[in-house]
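A protein chain is absent from this complex, but the other protein chains hold their places.
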Amino acid sequence: MSSGDRPRDTAALLEVAGLTVEFPGVRALDSVHFDILPGEVHALVGENGAGKSTLLKVLGGVHRPSAGDVRLAGEPYRPRRPADALAAGIAVIYQEFNLYPDLTVAENVFSGREPFGRASRGIRYAEINRRTRELFAVLGVAIDPTATVGSLTVSEQQLVEICKALSVDGRIIVMDEPTAALSADEVTRLLDIVRRLRAEGRSIIYVSHRLDEVFALADRVTVLRDGKHIRTCDIGDTDPDGLVRLMVGRDVESVFHRDDVSEGEVVLELSGVNAGRQLTGISLTVRAGEIVGIGGIAGAGQPELSQVIFGALRVDSGTMTLSGRPYRPRNPGDAMARGIGFLHEDRKTAGNLPDLSIRHNLTISVLDRVRSGAGRLLSPGRESDVYATYHRRLNIRATGPDQLIGQLSGGNQQKVLLGRALAPGGRLLLLNEPTRGVDIGAKAEIHQLINDLTADGTAVLMVSSDLPELLGVSDRVYVLAGGEIVGHLTGADRTEENVVACATTGRRVFSKELSQR
Amino acid sequence: MTADTITAKPAAAGGTRFSLGRQWDTWGVTGILLILLACTPFIAPGFLAVDNAQSVLRESAYVGIVALGMTFAIASGAFDLSVGGQLALTSVVSLMAFGAGGTGAAIAAAVATGIACGLVNAALITGLRVPPFVATLGTLFVFRGVAYLLTQDGPKILPYDQIGSPFARMGSLNVVGLPLPFVIMVAVFGAGWVLLRRTATGRRTLAYGSSPSAARFCGISDTRTRVFVFGLVGLTVGIAALTYITRVWTADGSAQDGFELKVIAAVVLGGTSLKGGKATLIGTFSAVFLVSVLNEVLVSRGVESAYQRIVLGCVLIVALTIDGLRTRFAAPGSFRRSLTRLVPTR
Partner (left out) sequence: MIKAVRRVPLLVPLILVMVILAVSTDTFLSTGNLENVLVAAAILAIPGVAMTFCLAMGEFDLSVGSTVSLAGVVCCTALIDGHPLPVAFVMALGAGAVIGLVNGLVITKLGVTPFIATLATLVIVRGASLAYTGGHDQIVNSAGLKYLVGGRPLGVPMPIVLAVVAAGLAWWTLNRTRFGRWVCAIGSNRDAAAMSGLPVDRIRIAVYVLVGLAGGVWGLLISSQLQKGNGQLGLGFELDAITVVVLGGTALLGGRASVIGTVLGAVMIETIRNGLNLLNTPPAYQRISVGLLLIAALALLALRRDDRGTQPNRTLAKVQETPA
């Protein structure tokens, strides 16, 4: 369905003009214009920090604009709070769901708008359960309205959010990265549901990083960059490369070129490792100087695999060896003592120590090595040496060692954490999503860094959901699905098609291990 | 995603204002204390007389010593509400030990009981994985209850014939004009400073308080941190109990009712954030004296003790409000939350 046959003069349902949103010290949106027609899917794309979320929050009544005009069906639209947006028929489904895990599905759907008896003040449960069931029927799914939301899967919870949007008869449904946590099947189902909503005449604003979804779904697309409107066009008038160029503002070399490295000793070997319900029968090897990638769809067990190796998750059975010796860490401390570094995929909640300076964020993993003197006290001098080393080596841009880590940009925060992971000795690095949420420039720097590290003999195990990164940076790729290794790709087999096929279909690809490269 | 943009960008602008804020965190309460002291000659004449000043230092010491331990606890993101119960129990046990085995036994018993109480708390918190303040609310009553149990026949009292003994005089002794309890408090703070700023354990405590989940991936053990923090609180209670019983010479289950509030008030007033991750020992030190000087001034103006409680409670609320405002508007991470909060939820 292309928008070419749509009459161009259809009156816009929602019009945004000259929208500016300022926070102290930041201009998140700068005179942005945007519109949506009845019954269209309008994709909104842009890099992290481009202002997509801010725009959504203005529409959802969370942020108030500093300047600009928003019109809904020709009338001025100025939501003062989220409930106003709902009342006006604009339902925003945020990335972090606004659900109550302890309440039932129906209670969640009708939260704040429950019909109740006049005398008894009691909520009419029969009515909300029936209506919820009807709404799910529209979506073509069956979810028990009396189940507690906490017992649902992530994709079911998302359907509850969509159901909530339908329950207010939302004319405009806004979805922020709806597929971020979904499996391939679930994504397909979601795309169907979005098409179904469009067929009903609803308008959808669809925010996504995944351009394949955008091209599969959208009628028009708007690109934002650095809080500014860059371009709006029909989807037929552009292509993925063109969109990427618009998003980043310059041509990018999408594939990183890895230096050839000589193959070293086996550093890490797993055989038949089982851990809880997340991992079954994992066997793999990582050699010195090698970057091994771990791919797969979200929830296939990739972070768990790295956590098992780091001692943060318990191994139920199977063996691990590190440089030929049996290795069974009881906690991350054990792993660090053996020279293993770890980078968590969630920098904000499980990476940064927000109240500590950059220097202290760096040295926290090697406190034993910055002690000196008779009392074995921490030596500020040695800490500064550690900082100076990594500051230079990782090219961290900061005003000084005492700056708080939260004040750095995402890329520099990531470099500090990379330094922390490196400091225990750099025998083996476990990197989860090393470039998530960092800008393009820092991304290239980090890739170069990882590349350089292996030249010194460091072994790297890298989990990445970014396919070009996974394939461009690593020498070999293991693909996980449902906690099992379903693919091992080397050499020419390292293609996006193979990774996706292994991860999402029953196909299995195991390349022969190359002895010579 | 949004948070990224917002936290990342004000970095340049934040530089100078931030360090000013940090100076205030460390020295603000000390400044207020000095101003208050400078004013005392006018509002409470005779306050600065040597024996009065000595008595203030002596009376504040045991609160101050425990406040050092509590600063570590709050910096690690936890509370210990049971310190009042610990103090009562430790004092009772220590007096019993003195009766049985003299000075050495009393000191050993106080320290051992304090640490044991702390370990009980740590075991409950790590074993049951419950919020520390609920667990310590329970143990507050258990420790006090045990102290009551031990003093069913009446409060434990230092024997009359021992009143002249060195142990009994510890609390009232002066060292070059300074009361011994105050000297001990200064020593404890000195050791505390080294512990916090110059040892791995101290650094790990701060890291744990700053972000427990990130700390876990830095190889910091949850259990060890809890055991250290609550054990340290227990140890400081043990030391404080010694300075307390050697001055009042008696203890029972009701000793120092509401002690936990005085201690927490001093720490919070001093500028240690309830969010964890930050600690200021100088602030705690000054806040202890700020509270007791304020109390002393009120007493000298003839204000009843009932009103002193009210003042203490109000001071605590003011301190917390300031803490709340500061974290709301200064900490980079909470910026977005503050924006959400500013939207009226009516």
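Per-chain numbering from 1; labels A and B assigned in written order.
By our rule, contacts are C-beta pairs under 8 Å (C-beta built on N, C-alpha and C of every residue); 3 or more make two chains touch, one makes a residue touch a chain.
What you are looking at is a predicted structure, and each value in this text was computed from that prediction instead of being measured.
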| item | value |
| --- | --- |
| Residue in contact with the excluded chain [from B:A100, B:L149 or B:A191] | B:L149 |
| Residue of B:A73, B:A200, B:A215 or B:L312 touching the missing chain in the full complex | B:L312 |
| For subunit B, residues in touch with the removed chain | 124, 127-131, 133-135, 137-142, 144-146, 148-149, 152, 213, 216, 221-222, 253, 257-258, 261, 264, 268, 274, 304-310, 312-314, 316-317, 320-321, 324-325, 328, 340-341, 343, 345-346 |
| For subunit A, the residues touching the chain missing from this view | 60, 62, 81-84, 86, 94, 96-103, 107, 111-112, 114, 116, 120-123, 125, 150-153, 157, 181, 303-304, 307, 312-314, 331, 346, 349-350 |
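Keep this in mind: only the chains that are shown with their structure count from here on.
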| item | value |
| --- | --- |
| Computed distance of Cα centres, subunit B from subunit A, in Å | 42 |
| Parts of subunit A lying in touch with subunit B, wherever the complex brings them together | 23-26, 28, 48-49, 51-54, 57, 61-64, 80-82, 95, 310, 312, 331-333, 335-336, 342, 344, 348-356, 360, 364-365, 367-368, 371, 375, 377-378, 399, 403-404, 406-410, 420, 437 |
| Contacting residues of subunit B [partner subunit A, same complex] | 1-11, 13-15, 18, 194, 197-200, 203-204, 206-207, 209-211, 213-221, 273, 275-278, 331-333, 335, 339-340, 343-346 |
